[in-house]
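Left out: one protein chain. Kept in place: all the others.
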Amino acid sequence: MTTTSTRGKTPRATAKATRTSSPEAKAASALLPAERPIRFLDEHGARVDEHSGYAEPPVELLAEAYRKMVVGRRFDQQCTALTKQGRLAVYPSSHGQEACQVGGVLALRADDWMFPTYRESVAITTRGVDPVETLTLLRGDWHCGYDAAAWRTAPQCTPLATQTIHAAGVAYGEKRKGNDSVALAFIGDGATSEGDFHEAMNFAAVFRAPAIFLVQNNGYAISVPLDKQTQAPALAYKGVGYGVRSERVDGNDPVAVLAVMLAAVEHGRAGHGPFLIEAHTYRMDAHTNADDATRYREPSEVDDWRSKDPIARLGAYLRAAGALDDARDAEIKAEAEAYAASLRERMNADPVLNPLDLFEHVYATPTPQLAAQRAQLAAELEAENQ
Amino acid sequence: MTTTSTRGKTPRATAKATRTSSPEAKAASALLPAERPIRFLDEHGARVDEHSGYAEPPVELLAEAYRKMVVGRRFDQQCTALTKQGRLAVYPSSHGQEACQVGGVLALRADDWMFPTYRESVAITTRGVDPVETLTLLRGDWHCGYDAAAWRTAPQCTPLATQTIHAAGVAYGEKRKGNDSVALAFIGDGATSEGDFHEAMNFAAVFRAPAIFLVQNNGYAISVPLDKQTQAPALAYKGVGYGVRSERVDGNDPVAVLAVMLAAVEHGRAGHGPFLIEAHTYRMDAHTNADDATRYREPSEVDDWRSKDPIARLGAYLRAAGALDDARDAEIKAEAEAYAASLRERMNADPVLNPLDLFEHVYATPTPQLAAQRAQLAAELEAENQ
Amino acid sequence: MSTTMAQAINTALRDALKDDDRVVVFGEDVGTLGGVFRITDGLTRDFGEDRCFDTPLAESGIMGFAIGMAMAGFRPVVELQFDAFAYPAFEQILSHVAKLRNRTRGALSLPIVIRVPFAGGIGGVEHHCDSSEAYYAHTPGLKVVTPATVADAYSLLREAINDPDPVVFLEPKKLYWSKDEVSLPAQTAPFGKAEVRREGTDVTLLSYGPSVPVALAAAEAAVEDGWSVEVVDLRTINPYDDATVDASVRKTGRCVVVTEASGFAGVGAEMAARVQERCFHSLAAPVLRVAGYDIPYPPPKLEHHHLPGVDRVLDTIARLQWDDVPMGSGAS
Partner (left out) sequence: MSTTMAQAINTALRDALKDDDRVVVFGEDVGTLGGVFRITDGLTRDFGEDRCFDTPLAESGIMGFAIGMAMAGFRPVVELQFDAFAYPAFEQILSHVAKLRNRTRGALSLPIVIRVPFAGGIGGVEHHCDSSEAYYAHTPGLKVVTPATVADAYSLLREAINDPDPVVFLEPKKLYWSKDEVSLPAQTAPFGKAEVRREGTDVTLLSYGPSVPVALAAAEAAVEDGWSVEVVDLRTINPYDDATVDASVRKTGRCVVVTEASGFAGVGAEMAARVQERCFHSLAAPVLRVAGYDIPYPPPKLEHHHLPGVDRVLDTIARLQWDDVPMGSGAS
């Protein structure tokens, strides 16, 4: 995030003298993020006390997060490999962002809604969705490959920030039905510049909808660094302008991500409305396989972030806490390998696609025009097969 | 504005303990508005000391503001009367908002840009634009009736908040040309909910464009009150999320509006970038002549605001300061009457419109298709005249 | 009973709110105020703020919120206050509303109605009178409906609300205060069925929404000129009723398309293209179009020059090669 050192010299120092805590200023201060990003773990995984009172998640949950992160990263690597083999049309990796991918999801119940972007393949499989179904979109077989309603997981969203409003709407809808489920919208740092993010935050606040906006601030929108994206002191300072409670978190500290996510979920369930979380993280790979990250960032920057690896940090912490040992770690890695191997194998089989499916689900019932077009394609296909 | 009393119970008190003034928190505090709206005058026009260090504008400027406000209000009343006579298609009155209409404009130089909305007719005539040219749009003769380039005054903007981005762009463009002019965008409280406002603030901040966003918060967007519009502690809290210096001001205190506007203009000229001003004001009339305000607000509310009348307040202050007396006041009122009388008379004459103008200025040079359509209409008109 | 189109729409909303708990009405000023055209008058009072409510002033937000509520099982009926103020919602409409069923293979459907007061003829200043139907009609996944009669306004809106798919319901502003002898509830033909509003034998006027009354007036006036003019009202632009149109044109052998929207690449182009594709050998003359000019919508005092009127329709009928003189290149 950027700090703004050369602000104007309009009267400000004196302004503070006038401050006697108006109701607005009080309300604002309850919404603003803590001075520094929340973290429980330092870069080596040692426990630190910078959590501003957020409760540490139970160790079982942390252990589960570790497992999911290891499996998730292995899945992600497998996807990159599949892309190189031409098995996926495109793949946006989340390598390095596993604390958010997993921490976001593990804080949810099955009846909560989730709104992933193109980058959230790991979050989706973490939710339990079949990896092959998850990859339908990126393989190019269809758009969304899983049952979005059953999983309460919207299709991976490409038009940036648009999904954040859907999250506000579904969160309000569920609340109106008397449910205490929440809706989690993933969004990137760059996408916070879109007008839709603004409208989503505002609608969520006005309707006190239990929506959580989890900004994975990985410092770049494709090639554009954050300081060309915003001059905000930090993205979490955007919440106060809507009356949305906001927090910054070390996005490579899985304990911190989970802790704040759990608080945000609780905040929503309790009827207090939306919550904005800015998580500082980094994508170790390029934007997608089609991108060349060397064009816009230094290798040294990537190296810096390698030393903040979320999996290593959580692993170290769990070991220190006695919740992980070599045997268990090996077990988890074996699970990850098996997961990847199964995926590899299943992705080798090209599914048989029916071109006539193109006309399905445009409407519940095809219009006469669509039926005619379908018939035309059917005739062409028949002619080809002769 | 709304205060938010029942926020979530997520750890916040402890959060404060952690605060040791991070660079981000410091940057934020330099951007946030003063605790209370800036004002120099109380409701009776007596000088109070709630101006947070903003300099009081010179008394000559205040006297000029008074004159313009009196003339502006008279103009506005005349427009409403003209509407009743069917001479205007529609008129959105700014009765009650004169401190902003006039205070916004008087802080500008001729080479500054201005972006008015439909409600800014008084601001436009205050800038010096001929009142009949100003009313071309609302009379229905054409769209923009004045020379927008010469006056550096964009057409009155109806698609809400769209003009704020133009202001950011032109402010940056002028800066790039080495000019120190600023761009003032008027906007209403309701329109701050539009995504375009978000994008404008962000672009202005990122490009350090000298744009001033003057929010006339009159408490309503047509019928929708501010608490259905936002849950922000106040609209001025939206600036920090973009790194935009923000202030709240008593929008019915012309001294305060001018003082903060002058500071904002100086801020922009000095290269410090954009400035957001939230001015609390009230429209005494309905949204437009077509609106029925009794459907959504109480007469008592209107009465309350009548006692905060910006013209009366400034008049009282100027009299106390010895800058206004009965004679001068009578002179100004006579000027206002003359202005209105001349307008009335000139608006009685229906201008002769040329239907073929419809095809002018669609492009610099008409396309062949347009030329053909123009010829078709010309033939029709000729046939009619036979 | 004499009923206005505004009343018919209001009643349709009421009846839908009554019949189906999942229906919610929202948008800018639709609550306390009852809408700037008073179409939602009394709904909040009678059904409560939960069923009909004001939103913040943000059309993309309104649209996206409707998508979310539909995902939660509601049937949102949103009002976008004027045609041009729907534009901020285009990304949500084009990239999500129109596509979500298809993208999710039917797992998520969006039974949303997008009500848009549209088109001109009311002396509105700029940005208040756009004819925006082509943008929607060209977008697969949307249904596009526009009533020309009071009964249709009621019946088509009820059907739109019951439809499992998103429907853009375009309300011709200038017809809000038009009256018909109708008692509600009214039941007219379903989506995808055009109506012959007037029978004739010489030429078919093909039209929809705000232009239907113009076509009917022209047909009436044409009697004097000795032409027997048939008028077909599409009612729903998508789905499109080729059968009714074809039957009419095959009978009359001539066709003029009347739309208020700018002609270039508009819905009228589709109508003309379809007619000649399907009825080529029945046509004694090219299908001609009477449309708004290809200009930004004019200021109030000039709009009548832009809007297709009876004279322009009659002039165009007159150009239908009644003497079988081939057209020169000077045409349109």
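Chains: A, B and C, in written order; residue numbering restarts at 1 for each.
Here is the rule we use: a residue touches a chain if its C-beta (ideal position, glycine included) is under 8 Å from a C-beta of that chain, and two chains touch if they have at least 3 such contacts.
Here the structure is a predicted model, which is why all the values come from computation and not from measurement.
Across the whole complex, the hidden chain's contacts among the shown chains comprise A, B, C.
Annotation: of B:E50, B:E174, B:D253 or B:D309, B:E174 touches the absent chain (contact as defined above). Of the candidate positions C:R75, C:H127 or C:K173, contact with the hidden chain is made by C:H127.
Among A:A89, A:A149, A:V302 or A:A323, the one in contact with the hidden chain is A:A89. Contact with the omitted chain, checked across A:S193, A:N218 or A:S246, is made by A:S193.
Residues of chain A in touch with the missing chain: 89-90, 137-143, 158-160, 190-191, 193-196, 221-224, 228-230, 290-291, 295-296, 353, 355, 357-359, 362, 369-370, 372-373, 377, 380. Across the interface with the omitted chain, chain C contributes residues 60, 84, 87-88, 90-91, 94-95, 98-99, 102-103, 126-127, 130, 134-135, 137-138, 140-141, 237-238, 240, 242-243, 246, 261-262, 264-270, 272-274, 276-278, 280-281, 283, 285-289, 293-296, 326-327, 329, 331-332. Even with one chain removed from view, chain B keeps its contact list with that chain: residues 113, 142-144, 147-150, 154-155, 159, 162, 164-174, 176-177, 183, 195-196, 198-200, 202-203, 206-207, 360-364, 367-369.
Note that in this section only the chains that are shown with their structure count from here on.
The leading chain pair by number of C-beta pairs in contact is A-B. Chain B and chain C have CA centres that are 36 Å apart. Annotation: 41 Å between the Cα-based centres of chain A and chain C.
Contacts with at least two other chains are made by residues 55-56, 58, 60-61, 88 of chain C.
Counting partners per residue, chain A has 195-196, 198-199, 202, 206 as the residues that reach two or more other chains.
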